[in-house]
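In this view, the complex is presented without one of its protein chains, the others remaining in place.
Lettered A, B and C in written order, each chain numbered from 1.
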Amino acid sequence: MKTIPTLSTCTPLNDSELADLRDQFPILSRSTASGAPLAFLDNAASTQRPVCVIDAMSDCYQQYYANVHRGIHTLSEESTEAYEQSRKVIASFINAASEREVIFTSGATASINLVARTWGDQNLREGDVILTTIAEHHANIVPWHQLCERTGCRVEFLPLKKDFTFDDETVHQKLRELRPKLFAFTAVSNVLGTITPVKKWVHWARELGITTLVDASQAAPHQPLDVEQLDTDFLVFGGHKMCGPTGIGVLHGKENYLDSMPPFLGGGGMINRVSVDGFETADLPDKFEAGTPPIAEAIGLAAAAKFLRQIGLDRIAAHEKQLAQVADEGLRLIEGIEVIGPSMSHKSGIVSFSIDRVHAHDIAQELDHLGLAVRAGHHCTMPLHRHLKKSSTTRASFYLYNRLEEAHRFLEAVQQVQKKFTPSGRKRSSRPQD
Amino acid sequence: MKTIPTLSTCTPLNDSELADLRDQFPILSRSTASGAPLAFLDNAASTQRPVCVIDAMSDCYQQYYANVHRGIHTLSEESTEAYEQSRKVIASFINAASEREVIFTSGATASINLVARTWGDQNLREGDVILTTIAEHHANIVPWHQLCERTGCRVEFLPLKKDFTFDDETVHQKLRELRPKLFAFTAVSNVLGTITPVKKWVHWARELGITTLVDASQAAPHQPLDVEQLDTDFLVFGGHKMCGPTGIGVLHGKENYLDSMPPFLGGGGMINRVSVDGFETADLPDKFEAGTPPIAEAIGLAAAAKFLRQIGLDRIAAHEKQLAQVADEGLRLIEGIEVIGPSMSHKSGIVSFSIDRVHAHDIAQELDHLGLAVRAGHHCTMPLHRHLKKSSTTRASFYLYNRLEEAHRFLEAVQQVQKKFTPSGRKRSSRPQD
Amino acid sequence: MSNEQDIYEEHVLDHYEDPYHRGELDKATHSHEADNPLCGDVVHIDLKIDSEDKIQEAWFSGDGCVISQASASMLIETVEGKSLDEVRNFTAEQMLGLFGPKLTPNRQKCCLLSWRVLQSAIHSPVDDLPPDDDGGPDVHFGGPSLGEES
Partner (left out) sequence: MSNEQDIYEEHVLDHYEDPYHRGELDKATHSHEADNPLCGDVVHIDLKIDSEDKIQEAWFSGDGCVISQASASMLIETVEGKSLDEVRNFTAEQMLGLFGPKLTPNRQKCCLLSWRVLQSAIHSPVDDLPPDDDGGPDVHFGGPSLGEES
């Protein structure tokens, strides 16, 4: 991950540009159930889509759709062309060495499972270690637990420091001590917002011959990514968190890795030959794309990648940070509120918090009443929450289309919520008659 | 599968209804690369989508999209509601006992692989047999070959009779003789169009305690399906062949099967609890839906199912058969042309054929020039083609929006193609100067 | 859609801040505990059921959101003096009605947590081992979707 330029090195999104951008997201002008105007701050769970992405998919369906591959008729040629063009766009989006290294899957979760069931089953043995962090999303934990069940390997977790970042020295030491077969970690925590030093960690792993898998689900949408520079063996992300459609994700793998791995799903498209006795696997990338692929979704994802690039990933990062900073620093000033995450200099546009004696779900519910869409719960990071001794947290996450005003509204709303649920000497009585 | 009503028992699609229907598929009014008006006869590979399906997805993205499950804010509640409502629509579309039996996957291929990697790995052992037919799509062959590699079980193939149907007696005998653990077969062959007697075969398997998996990829879009009546243990189909989006498929499994199976993909949503030591699986259907599901795609698929139901699946079947019959019987009258498939009374709206001494790809190419979109090749059924001693075939497949006129156009065009490639005493010469 | 009812109406907040019979019952004859898979929150219920199958006394404890805790308090208050048959006939629908404000499917799970625990508790004498984590009638409510996200 390139370091995020400070506001001074890239032009911030200005008001009129932002207004134009927001116009491309029709959903942003709606209200929540209470009638309050929507401030969508649930972007770490999933983002919204600009009209150009929706149109790219509708156009595909309305103008040239057919099944891809081997089809000779016009529509099939056009669809195949558009599908493979999308692969090129994504390859360039992450600066992959070749589009053969870009596998379309059904999501980030599917991408990790693919690696676990192919490279993992092929290379992990009883006693082998997978190193990961305590801050991972379940998508980067459960597939490894399942791999352990199949092979007898085990997972080790890197702890967090008190400041919600990782201790580089510990990381380096654990890599040397445990000699894991795989180091699988997130580029950005979906709860803490913590940004990990991907390039450095991968470099250390490389020196020790350790394979790396980076979960870029929360990075790809928000920062420029360069897999050549990061030197990751595997890197995954999904479409729906980067203005793209649901139903699609990406697995980037180094070509030598992908080449030596057995296939995952079996079916049409991933074979050169099938007989009654067996089959022979196709070349990359088809080898890992059994069945009819997510054609319209790939085309939508490419449109999203272009859209993000056109704005500029570093400008998006800077914009989000600016908003998150207001929320983060504002919350830290309020008594009885704890921000769960490092200071802004170590994190992305994610602000998780808790209010003393107020349940995360009540916070989210009441914020929704006030028009703010946030998430509450364990955010698919139960081990992290246990580590932090929290049963749940509330999370606001910003994206390119959020406005400074929304960060301020958020701060005010949180205070209102805190007040509403503060004990005030109430006495139970029978329900007032309607 | 209910037997398809003859034309007399259901009202055929009349011309004005058909014209209205076609208006809902904007793509049908385009031309192929040569400028000829398009006749889309590649529906067995993938169908087109009506505006209502495209709109259902756009509306989701533009009006109420957010990530589903556990989200408390308004958009998430609305999306979750729409997503789960879609599951109910699909459950009712196939008459499932409960929506817990309906698993959304990324496609028919993924559905079969799910069963192979969960139920298969759990139940198959060295020496065990999987019985299937020689007419299967690679999606219903390769996952079993892979399972054989993992477990040492083996696949046996039921042969075809000369008339491109299966001999019931042989089927029954093989079931008794081989005592397969699994009987996996297609409801409708994607090349021959052959309709298998699903209910009867499943019944025989049931009596012998044999698990069944039915590939309904070519059935669900074209005929009423009733999994309760068919009594299948597993049944799969995809979205894109039934006017739905790409990126989604369905696995129907009997609840007791799904309950006793281990999970497949690991990640968010499919767990109740995750710790550093392991995880505990969620209940159905979440157990099999790791990660952010294909939300918009499920909503699109439900819209497609409603659309098909509104027209009437039996009317669709009758309409297709009427058109296919014209093509089928017409082709059979032409010397030098062979229809690869049984007579219309045993098949759906699929008409595969070959022309003596003309290559399938040249046929498809030239038909495209004349405006007709058909498929050429092995159609992901290499074992079938080897069995038939054909390297490839050309396939026209009809759907609800095709017109009788298109069947006639197809017949004429095939004759033109045959003529074009018939040897006529040509002599090679140097290329004429431009 | 607009101008929904306030879920956290006064009556709800009152029960949350000043709950009825929050605590444990030493001489409980029946008790049960379960969690809400949505969030991991737990409700525990102790009952004293007399020889005529009447609930003499009921207490609850647990941790959770306002909805789960307030609704537990309301339920416990309502249920004392009722017969087991009356409890069995008390439906999920009635429980939601007792709570009051309309809830979305996710939050219905909060409201129904104590109801679910109660339905199990009447079948869980304290001497016996608890049947299993989530014994009692196998009720599916609030739709099939309990997955999480993010």
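Here, contacts are C-beta pairs under 8 Å (C-beta built on N, C-alpha and C of every residue); 3 or more make two chains touch, one makes a residue touch a chain.
Keep in mind that this is a model prediction, so the values were computed, not measured.
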Worksheet item: So which of the visible chains would the left-out chain be touching?
Response: A, B
Fill in: Of B:Ser98, B:Asn123, B:Gln365 or B:Gln415, the one touching the omitted chain in the full complex
B:Gln365
Worksheet item: Among A:Thr105, A:Thr165, A:Thr196 or A:Thr292, which residue is in contact with the omitted chain in the full complex?
Response: A:Thr292
Fill in: Residue in contact with the excluded chain [from A:Gly269, A:Gly349 or A:Gly371]
A:Gly269
Worksheet item: Which of these touches the unseen chain: B:Gly35, B:Gly127 or B:Gly209?
Response: B:Gly35
Worksheet item: Of B:Ala45, B:Ile112 or B:Ala327, which one is in contact with the hidden chain?
Response: B:Ala45
Response to the item:
Touch rule applied to subunit A and the missing chain gives residues 67-72, 74, 76-77, 80-81, 83-84, 87, 99-100, 268-270, 272-273, 282-286, 289, 292
Worksheet, complete the sentence: Touch rule applied to subunit B and the missing chain gives residues 31, 33-35, 44-46, 137, 190, 359-362, 365-366, 369, 375, 377-380, 391-392, 395, 420-421, 423-429, 431-432
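Heads up, the rule we're going with is that only the chains that are shown with their structure count from here on.
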Practice prompt. Name the chain whose C-alpha centroid is most distant from the C-alpha centroid of subunit C.
Written response: B
Item to complete: Averaged over CA atoms, how far is the centre of subunit B from the centre of subunit C? Could you give it in whole Å?
Response: 46
Fill in: For subunit A paired with subunit B, centre-to-centre distance based on mean C-alpha positions, whole Å
32
Worksheet, complete the sentence: Multi-chain touching residues of subunit C, meaning two or more other chains, are 1, 38-40, 107, 148-150
Worksheet entry | subunit B residues counted as touching two or more neighbouring chains | 67, 70-72, 74, 76-77, 268-270, 273, 292
